[in-house]
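Only a single protein chain was left out; the remaining protein chains are all shown in position.
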Amino acid sequence: MNTTIREMLFLLWRSKAAFFGLFVILLFYIVGIFAPVFATHDPIEQNIDQRKLPPFSEGYILGTDELGRDLYSRIVYGARVSMLIGVVSVSIALVIGTTIGMISGYLGGAVDTISMRVIDIMLSFPYVLLTIVIVSLLGSSLVNAMIAIGISHIPRYARVCRAAVLSEKEQDYVMAEQSLGAGSFHLMFKSILPNVLAPVMVQATLGFGDAILSAAALSFLGLGAQPPTPEWGLMIASSRDFVTSAWWIVTFPGLATLFAVVGFNVFGDGMRDILDVRLHD
Amino acid sequence: MKKIIIVLLLVCTVFVFAQKRGGVLVFARGGDSVGLDPGRETDGESFYATVQVFDRLVDFQPGTSIIQPALAESWSASADGLEYTFRLRRGVEFHDRTRFNADAVVFTFERMFKESNPYYQHGPWNYFNSTIGDYLVSVEALDEYTVKFTLNDRLAPFVSILAMDFASIVSPTAVRKFGSEFFRNPVGTGPFVFVSWQKDSQIVFVRNSRYWREPAYVNRLILRVIPDATARLLALQKGEVDIIDFPSPEDIASIRRNNELELIQQEGFNIGYLAMNIEKEPFDNVLVRKAINHAINKDDLIKGVYGNSGIPAKNPMPPSLWSYNEDTPEYEYDPQRSRALLREAGYPNGFSSDIWAIPVVRPYMPNGRRAAEILQAQLREVNINVEIKTYDWGTYLDRVFEGEHGMAMLGWTGDYADPDNFLYTLLSEKAAEKPALNIAFWRNRAFNELILDAQKTSDRGERTALYEEAQEIFFEDAPWVPLAHSIVYAATRENVRGFRLYPTGERIFRDVWLD
Partner (left out) sequence: MLSYILRRLLQFIPTMLGAVTVVFFLISLAPGDPARIMLGERAQKEQIEELREELGLDKPLVQRYGIYLLNVVQLDLGKSIFSQRPVVEEMLELFPATIELSLVAITIATIVGIFLGSLAAVKRNSPFDYISMSGALVGVSMPVFWLGLICIMLFSVILDILPTGGRINARYFFLPITNFYVIDSIILFFQEKDWSYLTSSLLHLVLPASVLATVPLAVIARTTRSSMLEVLKQDYVRTVRSLGVPRFRIIRVYALKNAMLTILTVISIQFGLLLSSAILTETIFAWPGIGRWIYTGIAARDYPVVQGGVILIVGIFLIINLVVDVVYALVDPRIRITKKAE
C-alpha cells in the first residue's frame, strides 16, 4: 500500500499538469478553510453608499458589488461555500454509490438487476436536468442543492465501483479468502474495497469540479443558494444586471469558479492517466 | 422664388405629417402574455396585449386614474344605486367588420356569469367573479344602443370596475367562430388589430384605420418579450426596440444621462406595508404602534431595498389614486420619540417579537428579506428585538391570514381605480375575519363607518371627503407602518413621442408616434 502511494506521488510529480491541479486544489481548500484570514471585509455587510466601486478603490481590491459588499471577500467566502458543496455532495454520492456498486457487483443476481435498472433510469436523465428535478422536489436551498447533486452523481460511482468489483471478484486473493470462509461483509469492505478505491477516487476528484459547476448553475437558476450567501453561481446570477455598468461584478466570480473547476479537472485527469499507466503496466 | 418656398413649405408639411404617421413601434417587456381573452386572463402581461385590441365601456383619461367615456357615451345610475344605464357609441365596428351594439355588451358579460351561455365554459372568469360577480343580476339591451345593468346591492365603484380589462367588449361573432381558441384570436374594437402571436417571443398588431377615436399613428405594433432587464436596455440602446418596460433600477442613472433615451416614470398603483397584529400584545397598544412608526427610517429602507424605484408611503393607498389625502401628517423618523412612547406604553426596556418577510418579489416589495433585515436593525435601535421569519409564499399567506405573526409585511396592487379597493379590502372589519386580508386585524368603528358610507354614496366629491377623513383615522390609530409605493419606470428612444404610463398599469400606444 505504502509503495503504491509513493509511486503515485512520484508519477504525480512527473505530470506537471496534475501537479498544477493539486496546487490549485490546495489553494482552494486553504482559502476556503481560512476564509476569515484572507477576507478583508465582512462578505455580507452592506454599505449602500459604496455601491459598485471599481477594483482597487478605497481598499476594495476587486471593487464592490451592487450592495457595497467587498467583492474579493465574497469570492473568498465563496470558496468556502463551494468547498462545502463539493465535500457534501461528493460524500453523499460516494458513500451511497460505492455501496450500491459494491453490493450489486458482489452479490449479482436479482439485486444487481434491480439496482442497475434504477441506475439506468437515473442515467436516462441528462445530469443537469436530474438535479433540477430533484431540487424542485426538495425546495430551493443550498443544502437541497447539495443533496440533489449528490443523488444525481450516484450512478457514476455505482457503475465504476461495480465494474471494479466484478473484475476484483475473479482475482486469486478473493477466491482464496472465500475458500477460507471469510464472510461477505468482510470480503466486500475489508478485502475488495481498498482495491477498487483508486478508480472511485479519480471519479470523486472529477466529481468535485462537476459539483461546484452544478451548484453554481442551480444557484444561477434561483434553485440553489439564496441571498445573501456568497455563493459564486448566485453572484454571477445577480451580476446579470451589470453587464452594461460594472464588468468586475460579472467577471470575477466566474473566473474564480473556472479556476477551481479547472484545478479539480486537471488533477482528476492526471490521476486517471497515472492509474491507467499503472493498470496497464 | 416664392413658388419654390411654397413648394418647400408644402414638402415640409407633408414630411412632418408623414413622419407622425407610420412606422413600426417595438415595445419590449419582461414576460409573455398568458392569453388574449380579456375576460379570462388575470396577469398584467396579458392585459398589455388585450388593451390594444379591445375597448371597454369606460376607460381612463390619458395618464390618470380618472374615468372617461369610451364605448359608452354616457351613463346614469338609479337613485337606489341598483341600476346603471349606459348609452352606447354608434357607428363602431369590431375588427371583423361586425357592428358594436347593445347585444355585444350583453354577450360579453353574459358569457362570464350565465351558465346557459355556451361560452361560459371557457372561463374561469376570475376578475369578474372577484369584483362584480356577487352583485350583477342581469345585463339587458333596452334598445340597439342602450344597456342596463342590474345589481342586487349598492356597489359605488361599479363604473370604475367597468374600466378594468376584464370588462373589455368582445366581438360575439368572433367568440362564436373561434370558441375555445378565442384567447389566441382576439377580436375587439380597439386601436390595433391582432395579427400573430409567437409564444415567448412576440405579438404583432397592425393599426386599425377605422378606429372610432383618432386612429393610431404607427402602422405596426410589436410587443416583444425580453425577460432580462439589462438585455432590454441593451436592445433599446441599439435601437432594436423603441420602448422598454421596467428597466433595472441599476440602470436608471445611466438612462437619465443618455441623450438618446428618455426616462418615463409613474408612481406604482400599490402600497407595501408592515402590519402590526393588534390581536397580539403589545401591538394592541396604540402607543406601541406609534413608537414603531417613529422607529422606522423609510428613506434608508427605500435606499436599500427599492433603490431608485420607491417613494415613502404615509397613507394606505397610492398617491395617484383620487381622494389620496395629501394633508395627513406623517410619523417622523425619531428614535428618541419612539423610546419615549415605549416608556409611556409600559415597555421601558423594549420587547421582543417577530417580523415576517415576504419570500417573493412583488411589485410593492422588491426584496422582502433585505427589507426585513433593515427593519430589524432599525427596531433594535429602540430596543425592540425582532426575529425574521419567512416561509414559501403560499404558506406565508396562509399563516398571516390566520394571524400567526407579530408584525408582517404585505402589500397590495390596485385592481381598479377606487379607494374602496384599498381601504375596504385591506382595513375593513369584514376583511379582518379569518382568513383575513386585514392582517393587522384592525377593527375601528369610526373608520369602518366612513368607508361603508362611501360605498353607498355615488357622488365623487362626497366620497372623497369620507375617504380623506378615513385616512386621518388610519394615521391616528396606526395599525400599519406604511412603507413605500414603488415607482414604475419605462424608457423610450428619444424619437418616441406621446408615450405615457398609466397609474393603473396599462400600456397604451394609440397616441404614440415616431419622430
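Should a chain be cited, it is by its letter among A and B, assigned in written order, with residues numbered from 1 in that chain.
Keep this in mind: a residue touches a chain if its C-beta (ideal position, glycine included) is under 8 Å from a C-beta of that chain, and two chains touch if they have at least 3 such contacts.
Bear in mind the structure is a predicted one, so any value in this text is a computation, not a measurement.
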Contact residue for the chain not shown (choose from A:19, A:189 or A:247): A:247
Touching the absent chain when the full complex is considered, from B:78, B:196, B:352 or B:385: B:196
Contacting the left-out chain in the complete assembly, out of A:76, A:132 or A:187: A:132
Subunit A, residues in touch with the chain not shown (by the definition above): 117-118, 120-121, 124-129, 132-134, 136-139, 163, 209, 213, 216-217, 220-223, 232-233, 236-237, 239-240, 243-244, 247, 250-251, 253-254, 257-258, 261-262, 264-266, 269
Contact set of subunit B toward the excluded chain (per top definition): 24, 26, 28, 31, 34-35, 42, 124, 130, 183, 195-196, 198-202, 204, 220, 222, 224-228, 231, 234-235, 238, 240-241, 392-394, 397-398, 410-412, 435, 437
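By definition in this document, only the chains that are shown with their structure count from here on.
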Interchain centroid distance [CA atoms averaged], subunit A/subunit B, Å: 47
Parts of subunit B lying in touch with subunit A, wherever the complex brings them together: 228-230, 233-234, 248, 250-251, 254, 300, 303-304, 369-370, 392
In the complex, subunit A residues that touch subunit B: 46, 48, 66-67, 139, 227-228, 240-245
